[in-house]
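Missing here: one protein chain of the complex. Every other protein chain is in place.
In order of appearance the chains are A and B, and numbering begins at 1 in each one.
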Amino acid sequence: MEMLNAVFVAPFVDMFTYPAFFVEVLLGGLTAGVMYSLVALGFVLIFKASGVFNFAQGVLALFAALTLVGLMTGTIPFSQNSMSALALPIWLAVIATGGVMVGLAYAIERVVLRPLVNQEEIIMFMSTIGLAFVLEGVGDMMWGSDVKALDVGIPSGSFEVNGVLVQVFDLWAAGIAAVMVAFLAVFFQKTKIGRALRAVADDHQAALSVGIPLKTIWVAVWSVAGLVALVAGIMWGSKSGVQFSLSLIALKALPVLILGGFTSIPGAIIGGLIIGVGEKVAEVYWGPLVNGAIENWFAYVLALLFLMFRPQGLFGEKIIERI
Amino acid sequence: MLYRETGQFKTSYSADQAIFPIFQDRMFILGWLIVAFIAVPLMASEYWFQIILIPFLVFSLATLGLNILVGYCGQISLGTGGFMAVGAFSAYKLATNVPELNIIFVILISGLITALVGILFGLPSLRIKGFYLAVATLAAQFFLIWMFNKFGWFVNYSPSGSIAIPPMEIFGVMVTSAKADPVARYYLALGFTVVLALLAKNLVRGPTGRAWMAIRDMDIAAEIIGIKPLATKLKAFAVSSFFIGVAGALYFSAWSGTAESDAFDINLSFNILFMVIIGGLGSVVGSFMGAAFIVLLPIFLTNLFVGELGFSALTAKHLEITIFGALIIFFLAVEPHGLARMWQVTKEKLRIWPFPH
Partner (left out) sequence: MKLSKFLLGTASALALSGSLVVTDMAVAQEILVPSLVYRTGAYAPNGVPLANGIADYFALLNARDGGIGGVKIKVEECETGYKTPVGVECYEALKAKGAVAFSPFSTGITYQLIPKATQDKIPIFSMGYGRTSAADGSVFKWVFNFPTTYWSQASAVIKYFGDRAGGMDKLKGKKIVHIYHNSAYGKEANPTLEILAKKLGFNLTLLAVDHPGQEQKSTWLQVRRIKPDYIFMSGWGVMNQVAIKEAASINFPMENFLGNWWSGTESDTIPGGAGANGYTSTNFHSVGANFSALNDIKKYVYDAGNGAGKKERIGEVLYNRGIVNSVFVAEAIRVAQKKFGVKQVTGEQVRYGFENLNMDAARWKELGLGGFMGNVKVTCKDHEGGGGVVFIQKWDASGKKWDRVGSAKGYTPMRDVVRPLVEADAAAFAKENGITPRDCS
């Protein structure tokens, strides 16, 4: 009886007794969710256009952030020494890093994807893990493994509204995510290359037959995913410093991915918000019953529950099976 | 010439139904068994046992288990680490709480417990497919590790959450803990691996294995010809988890001797999936080759760079990670069906040798 009360009654009573705190938990969940979505978006882009479940997305974010910091501090690759004369201003460093990511996308298409065209999904998946190892080794060699402070000028600090603490950084993160999604929407709907991307996503063969160059498309989509990784790397890196652990944020994006669906950009956003709120509420209100730290698996279980009703995720394309 | 099955006529049903119907295959397996049971223990050093041979056996068994699920039944799972943890922690609880139980039964029961857990987490596979299932199995991975980490009962309330195998004997020979001779621990792992590998080989060629493969190739079609998807998939989860659980129990008892839940993290799951893919999906012998490859490659690279070329430990590690990743991509590009496929090609070549066609 006491246990039932602790599980089913007390947490809700708590929520209603201290509404300001509850709002803060919700807010915290939403903002954490936005951060997850930033990572999940990169997965979705690549899966949509090439059917590849790109496990290297987290490492791409790390690599982008490392390159950005390296350029901003004027670090000479492979030497671990920096010369302040070479340090680039932020805007230039961001553009240059974008360039590096496009170059990387080209290299990946050439070296990893092209030899593996038409392989089974799981083979492609494993090869992206191989890619993750390569990028990890090369990134470490180029830029060293110290924790690097990254400050691109996003303000930190916080203010209170009716007893609810709001963090400025989180608002920025939400704003940047919104801008990015708007940009992606325009890119997909209005540009020529975006339309080609959608065609490829629908049907590789048909797209090829109407003269859409598959290779260019793949380079394009990996470039865009690289840029998304750069944004994710900047946001996560500003919070924790740029270091190897940044690559592990990929694990946070996976439940978002299955909940929202592998192929849906709105799914990545909504999925992120649901996961963020779900895990924070669970951790804060139910976690203490079992000594806490439940959010990692809870995110997956939450996603699993949604999947039981919609096996293709909330917004994924319906899986139609025929004999 | 060397590998020719013509002229080998079966004169009885039992000969026709043998696990290895071809004479050369039988000899080949026998040769390996002689090497494994007699030659290796005579020659190997402690370093070889501890770093190469025992982990190779443990991981082969885990790979075999995962291969049954992924390679034969087509259900991708990333929860292998979690299931191995179930095996290891069950073995610990049994060994410490029921000390009179023989270590062989400890390991077998640990496998059975893991099989039950596997069935439980296999239930969603009925509805969820492909990568959605793969990510969903991560729920098992994270939940199980959290559970072992969180509840003191699993670790007999040790404050650090780390477990150690007590010394245990088979027929008066100590086979577990650091006090045991590495050879004894090697035999323990080898015994289980050989018996279970033969079991797996037998299983996949019978009706069970055929049902699994039918589900893998197209589950709707399989259902129409009368294969029950629920029972078949769950059977695959159960058998696979049993193997993985035994591997986990051996990991803990025969190999490492101590463990904490972190040792069974998601990296272990990925590593074993690597072994499956590099070895070859849906191949028993491939499981061994894949495990050998992934166990040996990093050790080989480290020895090459540090020992031979004299690089610093850091440079060597960086190169090792990079080359490991690059080799995986290279392998998948050149032979996506894994080492097992290459073995098959070799057999074809041996069949017609010395003639080119």
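The rule we apply is simple: contacts are C-beta pairs under 8 Å (C-beta built on N, C-alpha and C of every residue); 3 or more make two chains touch, one makes a residue touch a chain.
Keep in mind that this is a model prediction, so the values were computed, not measured.
Among A:Ser50, A:Thr73 or A:Asn296, the one in contact with the hidden chain is A:Asn296. The missing chain lies against chain A, touching residues 18, 21, 24-25, 28-29, 31-32, 35, 140, 145-151, 156-158, 165, 167, 169, 236, 239-241, 243-246, 248-249, 252, 279-280, 283-284, 287-288, 291-293, 295-296.
Of the residues in chain B, those that touch the hidden partner chain are 45-48, 50-52, 55, 96, 146, 149, 156, 158-162, 164, 166-167, 177-179, 256-258, 260, 262-263, 265, 296, 299-300, 302-304, 307-308, 312-314, 316-318, 321, 334-335, 342, 346.
Keep in mind that, in the parts below, only the chains that are shown with their structure count from here on.
In terms of their C-alpha centroids, the spacing between chain A and chain B amounts to 33 Å.
Against chain A, in their complex, chain B makes its touches with residues 70, 76, 124, 127-132, 135-136, 138-139, 142-143, 146, 149-150, 218, 220-221, 224, 266, 270, 273-274, 277, 281, 315, 318-329, 332-333, 336. The touching residues of chain A, when paired with chain B in their complex, are 53, 111-112, 115-116, 119-123, 125-127, 129-138, 140-141, 251, 254-255, 257-258, 262, 290-291, 293-294, 296-297, 300-301, 303-304, 307-308, 311-313, 319, 321-323.
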